[in-house]
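Could you have a look at this structure, given as structure tokens, before my questions?
As you look at this complex, bear in mind that one protein chain is not there, while each of the others sits in place.
Moving on to chain A:
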Amino acid sequence: MATYKKIKHVLYPDSTITLALYSGLESCKDLRKSVMEGTVVASLLKPSMIVDPFQVLTAANKAVHLSRTNNMTTKNVHSEILFCLSPSKNISESFRSFGAADSDTSVFVAIVDDAEDKTLTRISEILGLSPVSIDDVASLADTVLITKAYKLSEEEISTYPILDALVSRIAAKEIITAGKGKN
């Protein structure tokens, strides 16, 4: 399985982030159930909201940093990844738009500190599938939906690659949302 990626955190080299993509699932129901019950600890993301693995990496990087500095908004680092990825300040809305749903036929998985890839192996078992190349997520992305969710302006999309627009927004989320109303 050379298809998934396990990456060391930029600030905390003792922490790793695993990214994997599964496609062609019948349903995401069993996996979601295991995550809800806590037998599998991972973030399940909606591939249609992801243009590039780097987008998830930015959110995961931030989530790990917030968890290390005790500044998380949500309960754990995996839910924080979902929250960081979303432009919304509302946790349940973030989960609804960026978390995998039961009916999804593909899922993007992010796992923090997966020792010996145990969690990833367990996920592959539950789904009965091996992960595909994470870069395939680009072909699953729904840019219209993404543009709407992140409220990207037309000038912005014509000036930048969409990924860069998203990355900046994810990195600066609390700063832009805090600035609302004032000016």
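The definition used in the following text is that a residue touches a chain if its C-beta (ideal position, glycine included) is under 8 Å from a C-beta of that chain, and two chains touch if they have at least 3 such contacts; residues count from 1.
Heads up, the rule we're going with is that contacts and distances are computed from a predicted model.
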item: Chain not present in the shown complex, as UniProt names it (candidates "Large ribosomal subunit protein mL43", "non-specific serine/threonine protein kinase", "Autophagy protein 5" or "Ubiquitin-like-conjugating enzyme ATG10"); value: "non-specific serine/threonine protein kinase"
item: Options A:133, A:147 or A:168, residue touching the unrepresented chain; value: A:168
item: Identified contact with the non-displayed chain, of A:14, A:116 or A:155; value: A:155
item: Of A:69, A:92 or A:139, the one touching the omitted chain in the full complex; value: A:69
item: For chain A, the residues touching the chain missing from this view; value: 7, 10-11, 54, 57-58, 61-62, 65, 69, 71, 153, 155-156, 158-160, 164-165, 167-169, 171-172, 175-176, 178-179, 183
